[in-house]
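FYI, not all chains are in this one, though none of them got moved.
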Amino acid sequence: MKKIGFLGMGLMGSRMAKNLAVKGFTVHGWNRTPARVTELAGAGVIAAATPRALAAEVDAFCTCVSDPAALREVALGPDGLLAGAKKGQLFIDFSTVSGELTQQLETEFGARGVDFAEAPVTGSKNGAEKGTLVIMTGCTPQTFARCQPIFGAVGEKAIHCGPVGAATQVKLAGNVLIAAMLQGLSEGMLLTAKAGVDVRKLLEVIAASGFRSPYFDFKGKAILERDFTTHFSIDLMHKDLGLFLDSAAAQQVPTPTAASLRETYNLARAAGKGDLDIGAVITAFEVLAGTRIV
Amino acid sequence: MKKIGFLGMGLMGSRMAKNLAVKGFTVHGWNRTPARVTELAGAGVIAAATPRALAAEVDAFCTCVSDPAALREVALGPDGLLAGAKKGQLFIDFSTVSGELTQQLETEFGARGVDFAEAPVTGSKNGAEKGTLVIMTGCTPQTFARCQPIFGAVGEKAIHCGPVGAATQVKLAGNVLIAAMLQGLSEGMLLTAKAGVDVRKLLEVIAASGFRSPYFDFKGKAILERDFTTHFSIDLMHKDLGLFLDSAAAQQVPTPTAASLRETYNLARAAGKGDLDIGAVITAFEVLAGTRIV
């Protein structure tokens, strides 16, 4: 397994593809906007004309795209991967989509003799850059074993969550947790600030407490410095909260806090902040509260 | 400052009083239910008949009671501390109440020449036991300096947040964060479990992620083992979320997620779980979702 296809050269995908190339794989790349692939030519990434053409060239192909519609097009569209796929290949999807879609991909590609693994990741832009992502995987044990060389090139830990669909559940739950932590922090900072107290004191207390987290240090600092460079965009978190809520509705699990979180992202998007980092949700609430954190 | 009064011998207070005695202070204790003080006789705690009588005996007095009404009674009631207070004493309140009340105490005790500090703590039962609490303080710099020997005996870190009222704001924000983390974890675990995925995988991913926290390890384990020994009760968190929302309403800060969190505690109390640990909120949701985490 030497030749790897990588489709989707966004914030995460471009960095993962680069790591694969650096670690010695021959990487064929494709992106809806071709320029993003060309930029990686120096790193050795070879541009493919279509997903279909790419599939014909490689031993394994990986996708990392922004939403279910994009993945459906890349995988199942007229010029998609399935049209070019061959028996014995491996397909790893690093996107975060629904379990229904990943299960459909397993079935359709399986019918062609292609092994499929869903593999959403956490670690954001920095983790993709450094190859230290945590990978959640849903697939058979055999496929999990096949994925190891690729996982090793892009992440530092791969956790086998169960069959296809399981990793998506875990990933979506993790994102709800991130959103809950960040919104709790934001609401706390806003009230603290409007009440005239230095929000740095709140961050200091959190850092000393039993509920401390590197995430609070990271986002607290970013918010204080108003650095909203996108590690994980508001649009993507909004999509993931929607996927979580759809799954909760289907499974009949009441999740009131996740529902309230989706509304905060709705609001931040309506305020025109969709492509900023999730840390910027607080700026939409600053306007609502008529105050500034710092 | 050798003789210290301690009022309120609950989960937190009894452990803090014991630590003060162990560290060499002469401790006079009072509790609404006197038996709790008698139990500490072996640790050297001397029982007082009333808060008023206690105040007449000591250099400084500390309170750690459950809510604003209880604090008002102990501090300002007919047999309360103010009735026995003397110029030059120090009053430290370790309870979590409203900033309005702590500011009123500063004014009324200040008029008698008593220095006042609000000092809500975090670290729950274990921190109180081991003397490793984190103390948030709101008071003048002079009073903060006076408090050091007492803070050193019950906690490992004291953070001066600003004047009286500031520490309450920080403490309430911290509790919203705890509730958000725990509810995010609970909703995630519930959906993961109902979808047929092993929740241990979710905990494993969290522990490996950038949003890991000792709090998730602690509560995740407790939930798996269904150990809901009270470290911080649902009733108390419900009260604190209410105080946060009252403050947010007064300051005109929209806090939708905190509002949704209060409702989950409302629901857990209605389900008869008010005196259990906040970790048990998930058991109320297990009933709603018709599933069990493990």
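Think of it as A and B in the order they're written, each chain with its own count starting at 1.
Throughout what follows, contacts are C-beta pairs under 8 Å (C-beta built on N, C-alpha and C of every residue); 3 or more make two chains touch, one makes a residue touch a chain.
Remember, predicted model here, so these are calculated numbers, not experimental data.
All protein chains share one sequence; of the complete assembly in this entry, 2 are displayed, while the total copy number is 4.
Just so it is clear, only the chains that are shown with their structure count from here on.
Per the C-alpha superposition, subunit A sits rotated 180 degrees relative to subunit B, a value rounded to a multiple of 5. With centres defined as mean CA coordinates, subunit B is found 37 Å away from subunit A. Looking at the complex, you find that subunit B touches subunit A at residues 99, 122-124, 127, 134, 136, 157, 159-162, 165-166, 169-174, 176-181, 183-185, 187-192, 194-198, 201-202, 204-206, 208-215, 218, 244, 247-248, 251-261, 263-264, 285, 288-291.
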